[in-house]
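Yeah, one chain of the complex is gone here, protein chain that is, but the others are all in their spots.
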Amino acid sequence: MKAAPFEYARAADVDEACAWLAADDGARLIAGGQTLVPMMAMRLARPTRLIDINRIAALSYIRQETHQDQDGIAIGATTRQCAVERDALAAAKVPLLARAIPNIGHAATRARGTIGGSLANADPAAEISLIAVTLDATLSYRAGGKTTDIPARGFHVGAMVTSLPEGACLTAVRFPVWQGRIGTGFHEVNARSSDFAFVSAAAQIELGADNKCKRIVIGVGAATDHPIRLESAERQLAGGALDPKAVRAAVEAALTDIEALDDLHATAAYRRRVAAVLAARAVADAFADAQGKKVQGNANAH
Amino acid sequence: MSATGNRRYVSSDRRVREDRRFVAGKGHFVADIELPNMKHVAVVTCPHAAARIKAIDKRAALAMPGVHYIVDGAELAAATLPLMTGLDTPNVPRRPLALDVARYSGEWVAAVVADTRALAEDAAEAIEIDYEALPFVLDAEQALEQGSPLVHEAHGSNVLLDKTFVWGEVEKDFAASPRKLSLRVKWGRSSTVPIETFGVVASWDPWRDMLDVHASIQMPRYADQIGIALKIPATSVRVHHDVDVGGSYGVKRGIKHTVLCGYLSRRLGFPVRLIEDRLENMRGGDAHGPERLFDVEVAFADSGIVRSMKMRALENVGAYAGRSPFQLGKPIGAIVGPYKINSVEYRAIAVVTNKTTQDAVRGFGQGPTNLALERTMDEVANVLGLDPLEVRKRNLIRHDEFPYLIPSGTTYDSGNYETVIAKVLADAGYEDLKAERDRLRAEGKLAGIGIAACLEPSGGNATFEALLNPAITTSTFMDSCRINIDGMGAITATMHTPSSGQGHETLLGTVIGEVLQVDPDVVHVTRPDSLNSLPSGTPVGSRMAIMLGGAAFHAANRLKAKLTAIGAHDLGIPLERAVYDAGTVSDRDAPQNKRAWADLVQIAFRNYHRMPQDFEPGLAVEHVYQVPTGGTLPTPDGRVQMYPCFSFEFHLLLVSIDPELGRPEIVRYRLGHDCGTQINPKIVRGMTMGGIAHGIGAALYEEFAYNDDGQLIAQSFMDYLLPSSHEVPAVDIVDHETPSPHTVLGQKGSGESGYLGAPAAIANAVNDAIRGLGISINTLPIKVSKLGDLIAQAQEKTKVKKGN
Partner (left out) sequence: MRIELNVNGTVHEIEVEPRTTLLDCLRDRLDLKGAHAGCEHGVCGACTVLFDGAAVRSCLMFAAQATGSAITTIEGVTPGPGELSPIQDAFCETHGLQCGYCTPAMIMAAHALLAGNPAPTREEIVEAISGNICRCTGYAQIVEAIALAAERMRGVNRPRSLTE
C-alpha cells in the first residue's frame, strides 16, 4: 500500500501554494494529511504534486476577530485540531466546537489533522463541517491573489465535494460568537466510540430571561451527503419553551424528506430515525446547558 | 510431581521473559529481516467475484524501472503442485495464483518482483488482464441449490463435505421428550485479523540446494508443504523458527505466499520478500474465518433437561478448501458442551462460494458451535419460563461425574462447573445483577443479562481429520523438547516452532525450572530451524501448555534422572538412596555426602571414567510427547477421543441498549475460568482477556461483508472494525483450578479462552434485553444499525397494536 509517485514542495506562503496549484491540474494541497495520505496509500488519490502548506505560519492561529460588527473566533486553516481542543478562548467563545472536537478520530489523528483540512475534505460525517454549518461559520479562501469569503452552508455541497474553486486554498474559518445565555449540545452515534459517525447532531440556543428560546440553530451530519440545518424546526422552535415533545416533532418533521445515506454501517431508515433522536437530544442538552445544568453529553461518551 | 504438590515456579506471578525485547521495539518480525539483494513482491488481484482469465499482457509493466519479473498462474502451475487440502477433493485444486479462472474478488492472478515494494505496486497497476466475468454465488444456502453457479466446474457441485453422524438413540429420545424447539443461528464471517499481516522472505541457494524461509507462520507441516508444492525435498527447505510472529490466533498460514516466493527465488536467484499490505491481507490473504449457519433442534423435558439434540452446520468455506472444512470437525469433541445431553445427530456441510478462502481461526469452529448451543439453552429456558441459569445448572455435568463420556466418543477429563459458577455468583450476586438490569429497564434502557457456559477442548490429536476424511489416519499431534546442559553447566532448552505471543519461552523455562528446581531464568531457550528441529504440532488447538509443557517436563525429568544416576554412582550409593535437590545429588542417609551441579557436569563432560556403565557422555536429552490420552482412530460410527483436556468458562454479563440508538454497551462482565493449573497466571489472564475482546468483536463489530456484486466491502480497517480500548470493558475474572488428571502439572489449554464464550454470552444478553419487545436476533455480528432498526420495527408494531 504505497502511494503512486508524486513531486513534493513546501509552500512558503499561501500565494505561492495557489500559484503552484494553478500551474498543475494534478497538484493537491496537503495539510494534516490524515485523510489524504490513506487515500494516496490506497491509490484512490494520485496527485502529481503535493503542495505542503503545513509550515505556513500565517495559516495557524486562533484569534478573536470582529467582522461587520459580528464577534467571531477565526481559526487558521492549518491549525491543528488538538490546538483548538486545548484552546481556552475557543472553548469559551465557541463552546459547541469544543464539545464536538474530542469526537474527531483519535488523539493521534487530532495531533496532525487540521481544521481547514477537515473542512476542505468535506466528509459527510466530519464534525467540524457540521459545526461550521450549524453556526453559520464563514470560510475564507485565497485564489489568484484575492481572498474571498463563503458561508459554510454554501461551501458544503456533497460527499467530499465543496464549492471551493479549482486552485484555491482555504485559509480560515470564522465562527460567530453568540452573546447571552448560551447553551450547546452535541451527539453522535457510531459503532466504536472513535469511528466516523453514522449520524451526528449539534444544537446551540440562546435563552431569554423567561427561559424561552430566543435563538436556535440545529444541524445534522452524516445522515445525508453533507451536513444540513433543520431550518423548519429552528423557525418553529424559536420563541418557544422547547418542550421535549414539540422539539421531537419539529425535528422529525424537518427530517422527513432528507435523502439519507445507506451503506455498510447504517441503513437510510436508521439514519433518518436516529437523526431525529440525536437532534432532539442535542436541543435538550443545549437547553439544560443554557440553564447552567450539567449535561451528560454525547451518547457515546468515552 | 503431583499437580497439587509444592510448586516453586509454576503458577507463581513471574514476568514473561519474552516481554523485554518487545517493549524495546526489538522483536524480530519478518518485516524486520533484510537479506542482501532482496527484492519485493506485490500481487495483482482479480476485481471480479468470478472471471475467466483470457489474456495477461505484461509488456508495459516489465518495461518499468526496477521491475525484474512477473509471474502468472500458468507459469506457476506448470512448475509447482497444488497446495495441500484436507478433504479428498482433487477437482478443487488450490494454487497461489489463479489458473485460467479466478474465483473470488481479490484472488491473486499475477505477481510482480521489483526493487522496492512501491515499484512493484506501480508495475502491478500496469499489467493488463482481459477478464470474462462469470456467474458467481456468495450465499451458502444458494450454493447448495440445484442450478447454482458452480465455483469449481470440474467438481460437479459446490458441496465439499456433507456428513451426518448419529451418536445414540436420537429419534427415540426425541419421541420420548414432551418438548422440542428449533432455532436458526448464524455466525458471521470474521477472523482473527492480527495487526501484523502475513509476510515471508524466501531465499534459494542453488549451491547448497537450500531454500531459507523466514515467515510469520503458525502452521503444522509448513516445511513439508513447501517442499511438496515446489517439488523439492523437505530437507531442502529450512524454515527459521526464530521469527517473532505479530499475532496469529490461528490464521498465519501463508502457504500460498511461501510457495510463490519460493518459486520466484528459485527462478530468479535472489531473495524475494512478500509482506502483505492490509488490502492484500483482507481480500486475498486467505485468512477469513468461519461463516456458519446452524439449525438446531432439541428435545427436552418440562424441567428443562435437554435429552437430545440435532444440529446441522452449514459452513461457507469460500472459494477453496484448504484445511478450513475441518473446522466443522473439531466441535464434535465437545458437541454437547458442558451438558449431559444423551444423544446427538450432527450434520456437517461445507460448501464453496465466491468468497475469500478461509483458514483456521481461534477455536477451530468451537466458538460458533458454542454460540449455537448457548443460544439454544437460553431459548429452552425462555419457552419454559425458567431462569436460564437454572436451566444450565440442571443440565450441567456434576464434578463427581468425571471422567464423563459424551455421545460422540470423547471422555471429558475433569471439571467442577458448579463450583466455578458458584464462585462467580458469590462474587457478583446474580440477584444484584438482575436488580441492576431492572433498574436500567426502569430508566428506559433495554437491558439484558447474558450467560454462557462453555468448554475449551485443548491439546488434541487432530483426529477430526480422520473423522471427516477416512483416507487420513493421523492420530498424533506431538510436540518435543530437547534439553542440553553444556560443559560449563548452562542449560539450553529448544522448542521447534515460532510463537505468536503465547510466551512459550517462559513456559519452557518455568516447567524445566520446576522439575530441575532451578531458577527458570537460567534456562536458556532457543528455536532451531526446521532442519534441526524435533517434531512440533505448532501452537494450534490450545495445546502448547499441555504438549510443549509435557515434552519439557518429561525431558527435564529424564535429565534429572541422569544427573541423579551420575551422582549416585559417583557417591557409590544405590540409586534409590540418591536424593536430587535443586541440582545437587546427595545421600539420603548421609546428606553431607553430595555432588553439586558443577561436579555432575564435570563427570558427564570430562570424567567418563566416573560415569555409570554404558551411559552416554554429556547431558543431552530429548522427549517427543504424545497427546496424553493417546491416539486412536474413529470407530465406524464416528466416535473418537479427540482432545484430552477441557477447560471451562462461565460468562455472566449485563448489556444495556439505548432503545432509540440500538447501541449495546456492556455494563458488567464477569468470567469464571478453570483451565486447571496455570503455569503462568499473567499469560493466562492476558490470553483470556484478549479472547474476550476478540469475542466482543465477533459478536458486535467484525464482519467481512460483501455487496451483491461479490465485492468485499469491509476490506480495510475503516470498515472491518476491531475493538479498541473503548469497546472492551473491565472484566472481573474469577479463577478456579481443577487439575487435569492427564497432564504433567494438571494444566489444560487457555489459548482460546474467553473467545469461545463471549459471543454467545453477548448474544444471549442482547436477546434478554429485547425479548420483551417480542423479537430476537440470532445472527452475528449484532451491528448497531441492524439492532436499532429491529427495535424500531418492533416498537412500531407495538404502537400499531395499542392504537387498535
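When the chains are written out, they are named A and B in that same order, and each has its own residue count from 1.
Quick note on the criterion: a residue touches a chain if its C-beta (ideal position, glycine included) is under 8 Å from a C-beta of that chain, and two chains touch if they have at least 3 such contacts.
Small disclaimer: the values here were computed from a predicted structure and weren't measured.
By the touch rule given at the top, the unshown chain touches A, B in the complete complex. Although one chain is not drawn, the whole complex shows that of B:277, B:291 or B:674 it is B:277 that touches it.
When you scan B:11, B:85, B:105 or B:192 for touch with the missing chain, the hit is B:192.
Touch with the chain that is not drawn comes from one residue among A:3, A:94 or A:247, which is A:3. Within the complete assembly, residues 1-8, 30, 33-34, 37-38, 40-42, 50, 52, 54-55, 82, 105-109, 111-112, 193-194, 302 of chain A touch the chain that is not shown.
The chain not displayed touches chain B at residues 15-16, 18-27, 29, 31-32, 118, 192-197, 244-249, 275, 277-278, 500-503, 682-683, 685-694, 716-718, 722, 724-726, 728, 730-731, 754.
Rule of thumb we're sticking to: only the chains that are shown with their structure count from here on.
Once the centre of each chain is set as its mean CA position, chain A and chain B turn out to be 44 Å apart.
Chain A contributes residues 1-5, 38, 42-43, 189-196, 198, 264-267, 269-270, 273-274, 277, 299-300, 302 to its touches with chain B in the complex.
Residue ranges of chain B in contact with chain A, taken from their complex: 117-118, 121-122, 125, 277-279, 658, 660-663, 700-701, 705, 713-714, 716, 718-719, 721, 723-724, 726-727, 783-785, 788-789, 792.
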